[in-house]
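What you see is the complex with one protein chain gone and the rest in place.
Up next, chain A:
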Amino acid sequence: MYLVKVYVTYKESILDPKGEAVNDALHRLGYTNVQSVELGKYFELRLTASSRPIEAEVDEMCDRLLANVNMETYRYDITELEAL
């Protein structure tokens, strides 16, 4: 069993108006030292080993569904979980 933590964020060229709105709200709360906020997506997948390398499988899941590679990039961490 593996725990895969996937982080999806916008490419640098993509506007992030939601992140800007959060940035502005933090400023209104007095945190004027905040320089920028990027708002992305976080996924936790729990999966069992298959016949394919897990990295290849996770890359495929990200490319096909979890991220839109036109405007987003992704990275992930894989942890092997101890069998219960």
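The working rule: contacts are C-beta pairs under 8 Å (C-beta built on N, C-alpha and C of every residue); 3 or more make two chains touch, one makes a residue touch a chain; residues count from 1.
In the analysis below, contacts and distances are computed from a predicted model.
Novice: Out of "Multisubunit sodium/proton antiporter MrpA subunit", "NADH-quinone oxidoreductase subunit J", "Allophanate hydrolase" or "Phosphoribosylformylglycinamidine synthase subunit PurQ", what name does the UniProt record list for the absent chain?
Specialist: "Phosphoribosylformylglycinamidine synthase subunit PurQ"
Novice: State which residues belonging to chain A touch the missing partner chain.
Specialist: Within chain A, the residues touching the omitted chain are 13-18, 20-21, 41, 65-66, 68, 70-71.
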